[in-house]
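For this view, one protein chain was removed and the others were kept in their places.
Chain lettering (A, B, C, D, E and F) follows the sequence in which the chains are written, and residue indices restart at 1 in each chain.
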Amino acid sequence: MSKSVSEIIKEKKRRKFLPGYLEKAAPIIFGICAVISVFTTVGIIFTLVIETITFFNRVSIIEFITSTDWYPFTEKAPSYGILSLVSGTLLITFIAMLVAIPVGLSTAIYLSEYASERARRIIKPILEVLAGVPTIVYGFFALTFVTPLLKGIIPGLPIFNALSPGIVVGIMIIPMIASLSEDAMSSVPSSMREGALAMGATKLEVALKIVLPAALSGIIASFVLGISRAIGETMIVAVAAGSTPKFTLDVTESIQTMTAYIVQVSLGDASYGSTIYYSIYAVGMSLFVFTLLMNLLAQYISRRFREEY
Amino acid sequence: MVAREQFQLDLKDMKEEIIQLAKYTEAALVSAVDALYNQDMALAEQIIEKDKDIDKKELDINNKAILLIAKQQPVAKDLRRLIIALKITTDLERMGDHAKNIANATIELGEHHLLTVHPAVRDMRDIAIEMVKVAVNAIRYEDISVAGKLSGMDDSMDNLYETIIREMLEETATNPEKVQYVMQMAFSARYIERFADHITNIGENILFLVKGESYNLN
Amino acid sequence: MVAREQFQLDLKDMKEEIIQLAKYTEAALVSAVDALYNQDMALAEQIIEKDKDIDKKELDINNKAILLIAKQQPVAKDLRRLIIALKITTDLERMGDHAKNIANATIELGEHHLLTVHPAVRDMRDIAIEMVKVAVNAIRYEDISVAGKLSGMDDSMDNLYETIIREMLEETATNPEKVQYVMQMAFSARYIERFADHITNIGENILFLVKGESYNLN
Amino acid sequence: MNLVDKQLVKNKMGMRLIRNKLIKQLFLMATLFAIIILGTLLYRIFTQGIGYLDWEFFLSFASRFPEEAGIKAAIIGSLWLMAITAPISLILGVGTAIFLEEYASKNKWTRFIQMNISNLAGVPSIVFGLLGLTVFVRLLEMGRSIIAGGLTMSLLILPIIVVASQEAIRSVPNDQYEASFAMGATKWQTIRRVVLPAAIPGILTGGILALSRAIGETAPLLMIGALTFIAYLPENIWSGFTVMPIQIFNWTSRPQEEFHYVAAAGIIVLLVMLLIMNSIAVFIRNKFSKRY
Amino acid sequence: GNGDGSSSAEEEQKVEVDGSSTVFPIMEAVAEEFSAENPDVKVPIGVSGTGGGFEKFIAGETDISNASRPIKEEEKKLLEEEGINYTEFKIALDGLSVVVNKENDWVNQLTVEELNKMWSEEKGVKTWADVRDGWPEEEIEFFSPGADSGTFDYFDEVILDGAQIRKDAALSEDDNVLVQGVSGTKNGIGYFGYAYYLENKDSLKVVPIVNSSGEAITPSQETIQSGEYEPLSRPMFIYVKHESLKNDTVYNFTKYALENAGSMSEAVGYVALPDSTYTDALNKLDEITEK
Amino acid sequence: MLTVERNRPMASSISPIKDNSIYTVRNFNLWYGADHALNDICMDIPTNKVTAIIGPSGCGKSTYIKALNRMVELVPSVKMTGSIDYNGQNIFNPKFKVEELRTSVGMVFQKPNPFPKSIYENVVYGPKIHGIKKKQILDEVVEKSLKGAALWDEVKDRLHENAFGLSGGQQQRLCIARCLAIEPDVILMDEPTSALDPISTLKVEELVQSLKKEYSIVIVTHNMQQAARISDNTAFFLNGEVIEYNKTDQIFSNPTDKRTEDYITGRFG
Partner (left out) sequence: MLTVERNRPMASSISPIKDNSIYTVRNFNLWYGADHALNDICMDIPTNKVTAIIGPSGCGKSTYIKALNRMVELVPSVKMTGSIDYNGQNIFNPKFKVEELRTSVGMVFQKPNPFPKSIYENVVYGPKIHGIKKKQILDEVVEKSLKGAALWDEVKDRLHENAFGLSGGQQQRLCIARCLAIEPDVILMDEPTSALDPISTLKVEELVQSLKKEYSIVIVTHNMQQAARISDNTAFFLNGEVIEYNKTDQIFSNPTDKRTEDYITGRFG
């Protein structure tokens, strides 16, 4: 070598200026990126709040929060009681989670603890496809397949009901819960499994008493995401639950969710500037607050249950 | 916190065994000198027999020390403890040999010879035994102040030895026929002198153990 | 793959140094016997002086061996190599001492004494030197077949020694005034005999090195 | 003293093993349940749609005749949308992730941003539609253009990408940083040459999965008023556009049954597209995932 | 008239259409044909709903707004405020068809009063027997388009006079879903656009409605066009911005739409207006543009 | 699948002592797919002794002890022939329940792997899954096991804190306590100190030596001095074979096989 590397390096050092600037610019650039995410939230809140204020100038906020009647379209005495939309949303979410959590979690446990590596490699992508099917497809699946099936079991079940779309929303989020929970469970170090197996534990005991608790925060995170998806799901409900806002806990009744309402109005006839028009922002705001609370709760829970390893 | 408990115990055991061995050699010397004085052939034979035990014991301690080195990776003082165990036992074995040599000389001299043993030989023995005791304490307490004493004692031993040899030679000059006997006697004195030298070596070893440097007390 | 290269080198160096030391003692013995025969006081003095080097060398090898044990955690044969290094050097040092003792005897005898040295002492020396050579080979090649030979040689050494002592005593009987000289002479023979004993010890050590068990060749 | 009753342990063993077996079957059934449903769904879609799936379908615009209706505009529209969404969301998302993981000191502000992001990930897509309508379409006067749709979608999937990228960056072991710093590399050099290359598989996988969410989304685009019929291809980011899910939605709500089959054909195309994207993600995951 | 305006060179050849999803199929068909003849012209059509369409129309974003109901007062006011002049054109008719299940062999016709009685919240009809004596005492199930659709609006206005529709009616935004509902429910009754009935003739039974002249009329091309089928026949509109008509492309498209609306609406399942209506409309168009 | 392939004459290395054996391994072979990881192992493991297994990386040490409690079966591609008798029963006998085997044969792993639970819960995990529910017994078990693992004094005041708060050495002793809680007969240890610092290592080593009064212990280690320090017998593995199996003192002072010597003196193959 003509010149030693360290000499070359010293020479280069003397001549370089640019990296210094890059070095200083980088955190600022990335900081701006981060701030944009904050702006997104600000944007959402700003958007929602402005229009929501207009709405509450016309409709009493008390009525909005406490009334159980949601009949915005009657010209004579429209009533805006969000509770019926909330109950619809909760009903769907509840049914969905009732389906998705046991099935999704069971699937996750099966894949992570029992299935062979090969089976896992095949089944997981299949489940992910299930997650990718457009929701409108699920909607018709609920209406034309699940509802008739349910009618066989529950005679007199109306064609529009909360049960069928609830189940299908559940089916739609099974892959999400299964896949994320499986990720959480398979990232539990195998040394822990070995520790338990070596004491004579069965696979079931390992799964339920070791892996599940250790992966709990990840699993709860998957539930939360699932619940968020269920709350935010629009098309399935719009197609199969009817669009009758009702304050009810009866799963056989037709209901309407917050999201379905927003879509209904935004595709519908209500004129711009009408109270109905502003009501979608109020509903959107409620939805946002709803998910915010949910997420805070979830974060609290997952912090509480986190088992560090 | 006391760590390496087992190793500590092993080292302690070894020390005890070494002290034991020292005591054997001491006993051998006492018996040997007694046999010499009393022309006690049986005792002499017994000493020769018993020396085998001492040899075995030496081998034993040796092997243990080597095993401990192999298994415990000792360093510094621990290592020196084991190294001097090897050295001290070699010395002790030689001391045993010297006692045996005296017993051999006793047998060589045979029963009923008329030669009186030079009384100072007893003094030599006494010094030697005193030295063994000192050495045992030095070993037991790893005490260099005690070990230092050995050097002085060895000096008086050397003086005694020279006196004895001189006086015996003078005697030979008057009793030429006794030459062979005197020779054996001289050798015996020499053996005790060598016995003491080895004890001095033990002292040196203790110094090495404690200070980590080699000394020459002779 | 050769691992622990440095350690291997260190072990080899140590072996060379031991052989070197053996050669020194050999030379010392040769000189000592020469001085004895030729009543060469200067040479004797020189030997006594040189013994200090041997002592230093012994200490040196000793320390190196201990350091290597401390630093390299040897086990099995490696460990035995270092252990016997300790033992062999002790023997070699003693062998040097014996050469020195002969030189001392030479000085004690003084110049111009009329005593002729027993010619067999030369033979003893020759056997001893032969034994040193054998031992050096045993060390160098870690060869037990060679080491085995030492036992036989030591036996002829012992025989020679006994012959010499016997003949000298006979001579004394005729020349009682020479008693002191004979005694020195006898001691000298004894020193050579001990010299050989130590070589036999070296053989034992090589056996121990190779076989991992202790033997007694004496 | 034996505290553990060995006999008891032995006795209980049988029951435990049986329970293990039974519940395993239960888990297996749950897994099969999901798969059977998928099978049913796909079967229905394929039997309906396959007849309409020909070359023409890809090369034609929408039409009032089911036989002539095609998905060209929607596919191209979806691609345009992705062309906007992908770079914007990736750049913003990865940038945010780098900021949060590498530069931000762990204080209240970063915690706030962090919480904000994980919260955004849970906000329903329709709310993003409202945001896009108000901010991009109206406030910034972008109209119902590709850019407005793309930006809306970008914001929608931004949190997903941020979280995935953070995860990927965080999983680059600390010793990699140390190695780089110890050679005299600067922070930015370390990020660019060590962290990002190592994190890229994770980022891409997360990114593709997020994009496949975006490509199937209907609601927010309905909100901002994406078009339904266009008989031409968009020319630039200011053009109007339609996307596959909207086209499918439109077809399904037609009275003529034939259009429902056309919709099924559209769904097949969408599914295949999703499948391709997922496979790419899986491929990246398998191919580039490095074990530390 | 083809573009003679010198301005056409620099103006973009584009017509922005948005609005009702009901009107969408007609305009889609028109645009499809128009584009085939004028490949350089772009006619994007959105479906923001009638209300959403007007919103954009008011914002000045569109040239033509499709509507399945006439413009409302507040919308007019806003347009006025914005200074936007426009003209309303009827382009087709839809006959809201009242249908029952195929197995329903008792309902052969219904009067407006009966419909009113059945669909009102207050009147408390539960079973068929409550509607007309002799009909079975089986509970009726109601299906209706969503409350925010033009179809619902029209029905509500014409039959219920704007009163509250019964709350137990199953509402759906998607008329196909209603088809499914009625054809799958023995005691179901519902109403929706004529096209949805036409497509599902085989699985549904349409109910003749007694008109103001006392005749029970079954909805069909002829009865709707001729106006016999009333009051459930409703017009559909496009609103065109005057300002846009100055652009030849828009003018041409509008003209083309009015010329072809009749045939196109029939093609997609609606009913054409009488020819004269289109002729009048074309005249009006020329008036506006002074051509 | 598991049959004794052939009956070769028993090697002298089968057993270094004449005591009772808890394990009798005969002609045991193991393959990972086509990879022959253990080759014709014959080896008796004595009761209440510490048996060390040493050998270079990849020689099959872990595979071997994982075979002893059939943990190796968790690897899907594993095939085996030959027999392993535990207390006179072939562990591959279909009637022999693997869970039972693992209950009486405890295992401690290279990296401490406590469960992410409290110290208390870690220890009672075993008893609990085996159906012991009484709080009082569990409390006793915890105290006894932790004392047995020489950890009681250090943790008795924080039994309900998370086990991850313990130091590495404490975690490893906790894993040993967890293992003691079900009162096994044998404890298998796979390099239990290789993740620990020297102090913790010494503590665990001392623990192992004190445990052998009540348990038979098999310990894999690639720290030869460790094997030398704590074991009674040592087996040297190379390329899946037992090269030499003998009293530890013998192995470390004077091994019979050249390869053993090369290995223990750090010269390797």
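Basically, a contact is a pair of C-beta atoms (placed from the backbone, for glycine too) under 8 Å apart; a residue touches a chain by one contact, two chains touch by 3 or more.
Model, not experiment: these values are computed from the prediction.
One of D:Asp54, D:Glu67, D:Glu141 or D:Glu178 touches the chain omitted from the figure, and that residue is D:Glu178. Among the residues C:Leu11, C:Leu36, C:Ile66 or C:Met168, only C:Ile66 touches the chain that is left out of the figure.
Residue-level contact of chain B with the missing chain is found at 1-4, 7, 73-79, 211-213. The set of chain F residues touching the chain not shown comprises 56-57, 197-199, 202, 222-224, 266, 268.
The set of chain C residues touching the chain not shown comprises 3-7, 63, 66-67, 70-73.
To be clear about the criterion, only the chains that are shown with their structure count from here on.
Should one ask which of C-F and A-E has more C-beta pairs in contact, the pair is A-E. In this assembly, the C-alpha centroid of chain B lies 49 Å from the C-alpha centroid of chain F.
Among all residues of chain C, those that touch two or more other chains are 73-76, 79.
With touch defined as above, residues shared between interfaces to two or more other chains in chain F number as follows: 99-100, 103, 129-130, 182, 225, 228, 252-253.
Of all possible chain pairs, those that touch are A-D, A-E, A-F, B-C, B-F, C-F, D-E, D-F.
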